[in-house]
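Left out: one protein chain. Kept in place: all the others.
Residue numbering begins at 1 within each chain, and the chains themselves are lettered A and B in the order written.
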Amino acid sequence: MNAMLNSRRTLLLVLMVVVMVGGQWAVPGFTNADQLANQLKIATFLGLFGISQTLVMIAGGQGLDLSVGAAATLGGIVGAAVIGAGSAGLPLALVAAALCGAVVGVINGCGITVFRVPPLVMTLAMASLVDGGLIVWSSLLHVNTAASATLVALAGRSVAGVPTVAVLWLVAGTLVWWFLDRSAWGRRLMATGANPTAALLTGARVRVVRIAAYTASAVIAALTGVLLVGYVGQAFLGLGSGYVLTSVVVAVIGGVSLGGGRGDYVAVAIAAVFITVLTSLLTALQIGEAGRQCIFGATLLVFLAVNGWSMGRRAVAA
Amino acid sequence: MKAGLTERLHAPHEQRSRRVRQGINAIASRNASALPGLVMLLIVVSCNAFLQPDFFSADSLSSNLQNAAPVILVCMAQAVIVLLGELDLSVGAGISLVNCVLAAVPSLTGWGTAATCVAALAVALAAGVCNGVLVGYFRQSALIATFATGAIWFGGALLLMPQPGGAVPEVLGEWFAMRVGVLPLAAVPVIAAWALWAVLQRHRFGRRLIATGSSADAVFKSGVDTRVVKLLGYVLAWLFVFGAALCISAQTSSGDARLGLPYTLNSVAAVVIGGVSLAGGRGSMIGAICGALVLVLIGNVVYFAGIPSNYQEVFKGAVILLALGCTFISARKPV
Partner (left out) sequence: MPLLTANGITRRYGGVVALDNVSVELNAGEVLGLLGANGSGKSTLSSILAGDNRADHGTLSLDGVALPPGEPRAARNAGIAIAHQHPGLAPNLPVWENVFLGAEVCRAGRFLNRSAARRRAAELLTSLRAGWDLDMPAGRLNVADQQLVEIAKALALEPRVLIFDEPTAALAAAEVDSLMRVIRSLAARGTAIVFISHRMAEIEALCDRAMVLCNGRYAGELQVQGRLDEARVLAWMGGAAGGAAAAHLHDAAQQSQKRLRTSAANGSGRVALSARGLRAGARLRGVDFDLRQGEILGVAGLQGHGQEELLDALAGYRKLNAGEIALDGAPLTVRSPRHMIDAGVCLVPNDRHRQGLWLDHSVEFNLAQVAVNFQSEPWRLRRQSIRRFVDLSVSRLRIKTADVRQPVRALSGGNQQKVVIGRWLDRQVRVLLLSDPTKGVDVIARKEIYEAIGALTEAGAAAIVYASDTDELLAVCDRLIVMYEGRVVAQLEGPEMNEARVTSALFGRSAA
């Protein structure tokens, strides 16, 4: 198991380096400090959404959270509104956003566990509901959507050349890694995802674990939304929608199994950086959307092939 | 002797009526999954009829059918794949691609209507083969693999038609708007697709398709090549996708690379509303068609009820959630 984990991490690191080296050769200045910092910022957001997907995918049952974009938009808009409304500032905004995310997540979790709605469908419907609700709200109420000065500063600042948001990501990532690998919670999550019946019969509260996973996913997405507002400068509808499917792809490339019960966040994080760097390279090469879409699709396919090849070599035991 | 003990405990006449009940149960259970979708359809149709007094007039039905035809066909395509136990997230992009082929080929090559349609069909079937090979032969996760191919089809559509434009052969648009007596020609592709499916269900391929969705392992152990079944399943589905693209192109008369994108997730939603299990092997095409009709008619309801456009997205989402809730409560088993 360890060997396989390490090989996935190594593979992704190598690919990332290849793209960066290739990028520098094709587009000089691609890897200078400013560019890298920028890309790291973009990768941060992808990586944070990747946490959401990792958690729900490990929870099992073809777990997927297609509402992370909507939850992020919700969190961002609510957060900006709260900051604008009073002088309570950032902490209150974060709490408000987290609460909104929690509501979305709990509804997702209940629909999936109690009503047995497939995650794909449930989170999709939820996303549609939240997005629609936000459209209504923004047409009825006119709230502050500008990012507060603190937020912008937070998103813009750097510590020794490393963007602050990336440091936040590092902290979050470490917590996630600890959660999955070194805590009983993480094992309970893996057990629930890998075989919910066996988990139930050994005393796991399967429903609670799954609902918790979806709640965590939505809360993280909502908080990421607040951060996004700082980065973009403004809260607007569709803030998070571009990240949804990409975050799923990042999780899958990072080796998280859609079937549940298996996943390593470190690999997912590296995958997030890899995808970001690849996308930047394509943009820098001024390849049109047509080309970008094709290359994205082809890369994913190539990666799936590699995935399958390395899995096939391993899954030989009787 | 002892095995028959339980049987002999029941009186003969009870046995006979039990057999009749068993027969009815068999037919009912085969299509039971479609029931919630059917009920939803009846509700939505009643709402439509209530809000739109001339709903059942020939004109209104005809125009509704024209709008519904592509949705029904793409939903049928998705249903084939879902019954097979897989998924296809590239159908929407595929519709865009075929649409752009229909719009671009005449000006690019100067071919006539028939040749253009054949070219478009070839592209659709090739896409189906591609997906089928990836999922069937290379055993990739359908969700991710078709997401990837969807990006490629979208890229292809953009290559052909970077900006909306082009011209779909006019003949198609004319035929699509025609009516033969009471029957709008728009219904023909739908009826043809459904007839094809019904025939295939009497053929061993159709049953093997469902069996593969039910348990690919069991089918493989029975000596059937599941890879071929999956490949042919995808090809069949993309035949329906071609039909959907044909209908849309006939209506819009031009090509637009972004046209088909919403159809993907709508097709999945419709399939689920229609009671087809995403796990594979369970569900009926009738259910899928009901699900598609429900989605189309909801749009009508929202429009005719005068719900402000701001609320439309919410309303649709809420109705879909409600439909799903009903489906799952009544099914009361994992989908």
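The rule is short, and it goes like this: a contact is a pair of C-beta atoms (placed from the backbone, for glycine too) under 8 Å apart; a residue touches a chain by one contact, two chains touch by 3 or more.
Everything numeric in this text was worked out from a predicted model, so none of it was measured.
Novice: Out of A:L13, A:A37, A:A204 or A:A284, point to the residue that touches the absent chain in the complete complex.
Specialist: Checking the options A:L13, A:A37, A:A204 or A:A284, the one contacting the hidden chain is A:A204.
Novice: Using the touch definition from the top, which of A:C110, A:V162 or A:A194 touches the missing chain?
Specialist: Counting the whole complex, the residue in contact with the absent chain is A:A194.
Novice: Mind pulling the chain B residues that touch the left-out chain?
Specialist: Residues 2-7, 22-23, 25-26, 29, 202-205, 207-208, 210-211, 213-215, 217-225, 281-282 of chain B touch the chain absent from view.
Novice: Would you write out the residues of chain A that touch the absent chain, in ascending order?
Specialist: 1, 182-185, 187-188, 190-191, 194-195, 197-205, 261-262, 316-318
Just so it is clear, only the chains that are shown with their structure count from here on.
Novice: Could you work out how far the Cα centre of chain A sits from that of chain B, in whole Å?
Specialist: Spacing between the chain centres: roughly 31 Å.
Novice: Show which residues of chain A lie in contact with chain B when the two form their complex.
Specialist: Per the stated touch rule, the residues are 62, 64, 111, 115-118, 120-122, 124-126, 128-129, 131-133, 135-136, 139, 245, 248-249, 252, 258, 288-298, 300-301, 304-305, 308.
Novice: Which residues of chain B touch chain A in the complex?
Specialist: Going by the criterion above, the answer is residues 134, 138-141, 143-145, 147-152, 154-156, 158-159, 162, 265, 268-269, 272, 278, 310-318, 320-321, 324-325, 328-329, 333-335.
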